[in-house]
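Below is one structure; the comments refer to it alone.
Apart from one protein chain that is not included, each protein chain of the complex appears where it belongs.
The chains carry the letters A, B and C, assigned in the order they are written, with residues numbered from 1 in each.
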Amino acid sequence: MAGNIYIGEVFRNDEIRRDFFLMKIRLPVQFDRPRPGQFVMARIAGLQDPFLSRPFSIYAYGRGRGGCAIELLYRVAGKGTRILAGLIRGSQVEISGPLGTGYTVDPTKKNIVLIAGGIGIAPLSLLARELRRTNSRAADAVTVYLGARTGEALVGLEELKASCGNVIFCTDDGTLGEKTLVTKAFRRDLKKYDPADTALYACGPKPMIRSLAGLLKDEYVCQVSLEERMACGVGACAGCVVAVKDAAGNKAYRRVCADGPVFNLKDILWE
Amino acid sequence: MAGNIYIGEVFRNDEIRRDFFLMKIRLPVQFDRPRPGQFVMARIAGLQDPFLSRPFSIYAYGRGRGGCAIELLYRVAGKGTRILAGLIRGSQVEISGPLGTGYTVDPTKKNIVLIAGGIGIAPLSLLARELRRTNSRAADAVTVYLGARTGEALVGLEELKASCGNVIFCTDDGTLGEKTLVTKAFRRDLKKYDPADTALYACGPKPMIRSLAGLLKDEYVCQVSLEERMACGVGACAGCVVAVKDAAGNKAYRRVCADGPVFNLKDILWE
Amino acid sequence: MKKKSKTDPALSVDIAGLKMKNPVMTASGTFGYGEEYADYVDLNRLGGIVVKGLSLKPRLGNPPPRIMETAGGMLNAVGLQNIGVEAFIAEKLPFLRRYDVAVIANIYGESYAEYAGVAKQLASAPGVHALEVNVSCPNVKQGGLSFGADPKAAAEVTRRVKAETDLPVIVKLTPNVTDITVIARAVEQAGADAVSLINTLTGLAIDLRTRKPHLKNVTGGLSGPAVKPVALRMVWQVAQSVSIPVVGMGGILSARDALEFMVAGANAVEVGTANFINPLATMEIVVGMQQYLKQNRLKNIAEIVGTLQV
Partner (left out) sequence: MKKKSKTDPALSVDIAGLKMKNPVMTASGTFGYGEEYADYVDLNRLGGIVVKGLSLKPRLGNPPPRIMETAGGMLNAVGLQNIGVEAFIAEKLPFLRRYDVAVIANIYGESYAEYAGVAKQLASAPGVHALEVNVSCPNVKQGGLSFGADPKAAAEVTRRVKAETDLPVIVKLTPNVTDITVIARAVEQAGADAVSLINTLTGLAIDLRTRKPHLKNVTGGLSGPAVKPVALRMVWQVAQSVSIPVVGMGGILSARDALEFMVAGANAVEVGTANFINPLATMEIVVGMQQYLKQNRLKNIAEIVGTLQV
């Protein structure tokens, strides 16, 4: 079931790195506690240009007396995010959510491995924090692989270090951490992770997800969060689909917003 | 010839009465000194909703070292003006102008009479100030009739009192000044004004202009400033026309933006 | 959940036998099967729900990307992905039956026989109150021009569907034609109980960087406020040329928009793309219509239908 719609108030909106912003939004207490991997649709009420709402993963969530707050970690990619970036404290933003399915957490697994590319850190960071909040043993057992094009784009690292046992980070150009692709860094360690006792969670650009798919044997279960352009965000328009193998092994299109954004990597069809 | 286009900076934007705003905009020194009755097209750069620029009379003009400034006096009428009203000091606004023909001032006339309805005071106020600036005798000879629906909408009065010899003001509901229509107040005095020695200038809602047309014998010359929806503001689209009698006495459509906004009241065809 | 919500009799309409508590319906393809928006919208307060277009067999739909934002609107090439009429009846109708709302099944076919087949299955399905026939799909036999662009084909589809059902049949017209009134009259003569319009305008968006279309399907259907002037014009034209009821849509965001369509001649309206940008749009439109009636001291919404003064 879908979430609901609220008027949020911008509490902070800081450029933490060039073109990367962290926005904290105050919401009424009715806003449901999100599961990691869930997202919101955001828009500026009354503004018709850009026309559609924009989807953002929930990066952090907190609850206090009389209200709650979410944080979005976002990169300025185009018109919509540029307008978001211009909002000052006190501005209103329309938030619909929490939406989508989110990650299914299995704390019984010995190894919990997160693989994040660029802004893909947003949903995984909430996952890491929720693991720590609900079960600190699991959090210590978490290993994160975090990669980005360049050091300037490697956001969320401090947060992760605080919540996870083991953080491995790298950049394509070597300006921060090791100079390698995040999937390569992960592959190097792959044999350490027993398929039966490992839960993998990933989010990042399509090429990263695709190369993960090539890397992982069928025994591994890897939950990936996908991105597609969205219109409704609630499963009503069938605009945001991704091709998957259905239960019978046939090709089907699934809605990223309602059937995802988290999918089993094995199910995704690369065409 | 048309004016040109500049990025202006909002210097003040105050709600001087409920729904009436006074915006002062700083412009580069290249912005031509406007003639009273000229106007600008304003828009917020990059914003496509509302789509078209909006025309506003120039209410005041000043020039200093390194730049100049104009003031717009405007009423919140719809989407465009509501957005203008929300601009804070330092905001940018795209200004094209000064546009249109403006009033032709004949200081040799003994009586100079301005008749303004509501926001129609905007161009006439600049006229009054220019008369004082260029020729203080004429300014003392100026009589202004200023009317509005209600006292709350009677703006610009103090300014006028400062620049004109004689200000008569009234409201439809009697909340400020006399309870009468501005055209009625003017009609009462009409016989005082010898057609040969009187220059009349008017701006206001269509019904006011129309009733002036009914009032004035053909001997009077009355310059009226008209309003029509505009697209280009420079005479290129023929979107903003008004029906007039041309020199040969035939019906023709004239562009309010380029052939006006100031017309000879006698020429206007009421259909 | 089948509770009668407080309704306003002044808003109730009867579109060729389809009785609704108000003239506000959701447009096909923009409101799923109703359940997707049930957290946002009290379905009991809607006039009608037009469900996603149904075909005889489930359809995969087009490959992604399927949507793209444009100035004041969007393009879609969903390609009529749907679960098929059987699954609809078995899996989706029971949910909808729990609500006191008219359910209109939008149907679709690639041949006359498919249209007839879908109509037949729905004819006896409990909880379906009317059919809306989407004739905008390409007529494969006729070289890909849509059924709805050819008065003869549109009339034939109408006849075939009418032959299968006693439900009110609303034929949904495409705007991608030279003269929409010709098509409207053709389907009226073929027995359509009402017409609805407009479906989407065919458009294209290009990604300059890759020099590829933004939609995998190349072209898509344009909807949203950008098309509203075209939709209003066509509704006005059609309302003057047929005597059956007209359902208007195309870019409706607000009660004001909806009322403009009714002034142009629509007896009811559908709200499509607006749901995406404001899930509460339909509710706001119902409330706005009530306010309008009150402010203008009108006894019934029907009083404004077709009152455009030209």
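Here is the rule we use: a contact is a pair of C-beta atoms (placed from the backbone, for glycine too) under 8 Å apart; a residue touches a chain by one contact, two chains touch by 3 or more.
Computed from a predicted structure; not experimentally measured.
K.L.:
For the chain that's not shown, point to the residue among B:Asn13, B:Thr81 or B:Ser96 touching it.
P.N.:
B:Ser96
K.L.:
Can you tell me which of C:Ala90, C:Leu145 or C:Ala163 touches the chain that was removed from the display?
P.N.:
Final answer for the missing-chain contact: C:Leu145.
K.L.:
Name, in rising order, the residues on subunit C that touch the hidden chain in the full complex.
P.N.:
Considering the whole complex, subunit C reaches the absent chain at 70-73, 75, 145, 149, 176-179, 201-206, 208, 210-213, 218-220, 222, 224-230, 232-233, 236, 251, 256, 259-260, 263-264, 304, 307-310.
K.L.:
Contacts of subunit B with the missing chain: which residues?
P.N.:
1-5, 43, 48-53, 96, 228-243, 251-253, 258, 271
The criterion applied here is as follows: only the chains that are shown with their structure count from here on.
K.L.:
Looking at CA centres, what chain is most distant from subunit A?
P.N.:
B
K.L.:
So how far apart, in whole Å, are subunit A and subunit B when each is placed at the average of its C-alpha atoms?
P.N.:
Centre-to-centre distance between subunit A and subunit B: 56 Å.
K.L.:
So, what's the distance in Å between the C-alpha centres of subunit C and subunit A?
P.N.:
36
K.L.:
Mark out which residues of subunit B touch at least two other chains, giving numbers and ranges.
P.N.:
Touching at least two other chains: 48-49.
K.L.:
Of all residues in subunit C, which are in touch with two or more distinct other chains?
P.N.:
71-72
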